[in-house]
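A protein chain is absent from this complex, but the other protein chains hold their places.
Here the chain labels run A and B in written order, and each chain numbers its own residues starting at 1.
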Amino acid sequence: MTIIDKTADVPAPRGAGDHEGPLLEVRDLHVEFHTREGVAQAVNGVNYTVSAGETLAVLGESGSGKSVTAQAIMGILDMPPGRIPKGEVLFRGRDLLTMSPEERRKIRGSKIAMIFQDALSSLNPVLTVGYQLGEMFRVHQGLSKKEAKVKAIELMDRVKIPAAAARVNDYPHQFSGGMRQRIMIAMALALEPDLIIADEPTTALDVTVQAQVMDLLAELQREYNMGLILITHDLGVVADVADKIAVMYAGRIVETAPVHELYQRPAHPYTRGLLDSIPRLDQKGQELYAIKGLPPNLLKIPSGCAFNPRCPKAQDVCRTDVPVLHPVTEQDGGELPGRGSACHFWKETIHG
Amino acid sequence: MPDVTNTAVTPEAAAATPAAPQLSKKPEKSRSLLQDAVRDLVRRPLFLIASGIIFVLLLMAAFPTFFASADPQLCELSRSLQKPSADAWFGYDARGCDVYARTIHGARTSITVGVLATVGSALIALLLGLVAGFYGRWVDALISRGIDIVMGIPFLVGAIVILNTFRDDDGFRTGGIWGVLTALTVLGWMSMARIMRSTVIQTKQADYVTAARSLGASTGRLMFRHVLPNALTPLIVLATISLGVIISVEATLSFLGVGIQEPTISWGVMINQSLGRIREALHPLLFPAGFVSVTVLAFIMLGDAVRDALDPKLR
Partner (left out) sequence: MGRYVLRRLLQMVPVIIGTTFLVFALVTEMGGDPVQNLYGERPVPESIRVALTAQYHLDDPLPVRYGYYVSGLLQGDFGTSLSGSRPISEMIADAWPETLKVAGIAFVFEMVVGVAAGVLAGMRRGKFLDNLVLLSTLTVIAVPIFVLGQTAQIFLGVKAGIFPVSGTNEGFMSYLLPGLVLGSVSLAYIARLARASVAENLRMDYVRTAKAKGLSPTRITGVHVLRNSLIPVVTFLGADLGTLMGGAIVTERIFNIPGVGYNLFKAIQIEDGPALVGFVTLLVLVYVVMALVVDLLYAVLDPRIRYA
């Protein structure tokens, strides 16, 4: 079920002679966590694709399964308590989930890299940044310590850290938040991977620094023609950078769309709610909209559409039938490529 | 002395550093931390075993005659070192005293000393740690150096010197529980005070304390209403664990001949008496030593379980 297709004409993927089609394809992925309270269903059948040079933004509240999906792709879920009962993660056509741990390890970092939210805790506090950057080259390419350090300085230059040569032996806590996130980016970039997963890369940063870091990320992505999965809960971050968006709720994708269409015409009440809750200058003085209720308990996901207890438009069918991701079309049946909505009443939502 | 003082600190408790937030894999629930902890505790087998043991020990200390009908002071040399039997479950010691009766009656002394010394040193620690952590500056410097100074005294040396001053009118060491109690209290509060001080400093900087302060809460209210209740957990955990250790130290002092002596019965006294004839019979040693070990174990397990349950970052 590949609903999301390439939305823009992108250059052909690098070094992918043996594989046609998307760089990464996630198919019907399920992830659950076995806790003392029961089984938490974190991801319940996620599908998406990313092509080289393309940016997919995955949007959702905390607990929506967006980060867990990413960790499942990376193969860094803690298992147990995590478990992947079902699904495929095809990278260049090969299923990562069935590979041997050793094969997967070699792909991690070199072909698929990840950037985490909190750079301070995500970097090892007792090792210099130069060591941590150089480690990529030493482990994956067998470079010597000295060569790796030279490469590390190059990388730090690459992500515009001032006085890189002088700071290569500094420790993470000696850098500012923005600089630390640049180091995280440099580390992900080190081996020029085909795909980068950025998990809330700017959430912990000041607004001004956020823009700088996002711009840097976008610039490097264009330059290396990488695929990028940008995980965020911030609609503002997404608009400028992403090509297409997947909105997640309770472990499912509830809406997919090319980025600008989603903003203009959401086809799912949840997306609409998210958009309506952005403060807008032209509505100053009015009460700000908020989606009522709380995110669902993953141990007890509501029957039918998981969003139904919070949905202003919920009908009886929403409490009984799980909506599939319907292809979204124009009112006259004209195709809207790349659009889908998991709402029984998507027509009313987008056209009504 | 490494023999004993090491055991007064639990490195795990002292070295706990803040852990990073974990993946949000669990949904939030509207239960309080305490409720959570209690729910969690009653599901831990170790906690249940430990509290069961402690409960029985406390019963023994309170009502020894209910557990043992034999007279612990009735000794007949004719039955010296007899093995355990149906008459005397734990056998007889070298002087022909009933080991079972003495072990049960010894529980009262050992546990009383352990509980009182722990409560005493925990109170000292609480007061000094709270004041040092809350006021900071020279008050903290003064108290911290004070802690350093007392910590610099080797535990057993300090205890022996203090015990030397407890003498009766004829100049003999009294061998009662008061000297031991004093020594253990005076020399046992330092690590707890350090823990208390550092948790108070941490708590003081928490946002809700700043909030209360900016709302104009008085110093006393801040200290006792906002800081103290939230800074107590590590102290209580450490105190629970050291309670067990103190019981073991009490026995060590008896072994060195400076602690509790006959006619008071304690496990330490019994162990010490049994050592002389250890080559001939093991049971007079085995039972009191076993009781000490089980008691220490129970308190350490209890402390561990409580800490794990109250420590949200470990879930």
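Rule of thumb we're sticking to: contacts are C-beta pairs under 8 Å (C-beta built on N, C-alpha and C of every residue); 3 or more make two chains touch, one makes a residue touch a chain.
Just so it is clear, the structure is predicted and the values come from calculations on it, not from any experiment.
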The omitted chain touches A, B
By the document's definition of touch, the residue of A:R105, A:R158 or A:K313 touching the omitted chain is A:R105
Sole contact to the chain not displayed, among B:A61, B:M223 or B:V296 = B:V296
Touching the absent chain when the full complex is considered, from B:W89, B:Y135 or B:F255 = B:F255
Per the definition of touch given earlier, which of B:A62, B:L77 or B:V161 contacts the omitted chain?
-> B:V161
Footprint left on chain A by the chain that the document does not show | 74-76, 105-110, 113-114, 116, 118, 121-127, 135-136, 139-140, 171, 173-174, 184, 187
If the missing chain were put back, which residues of chain B would it touch?
-> 1-7, 10-12, 15-17, 19-20, 22, 145-146, 148-150, 152-154, 156-158, 160-162, 164-165, 167, 171, 244-245, 248, 251-252, 255-256, 258, 271, 275, 278-279, 285, 289, 292-294, 296-297, 300-301
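Just so it is clear, only the chains that are shown with their structure count from here on.
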Centroid spacing, where centroids are CA-atom means, of chain A and chain B in whole angstrom = 51
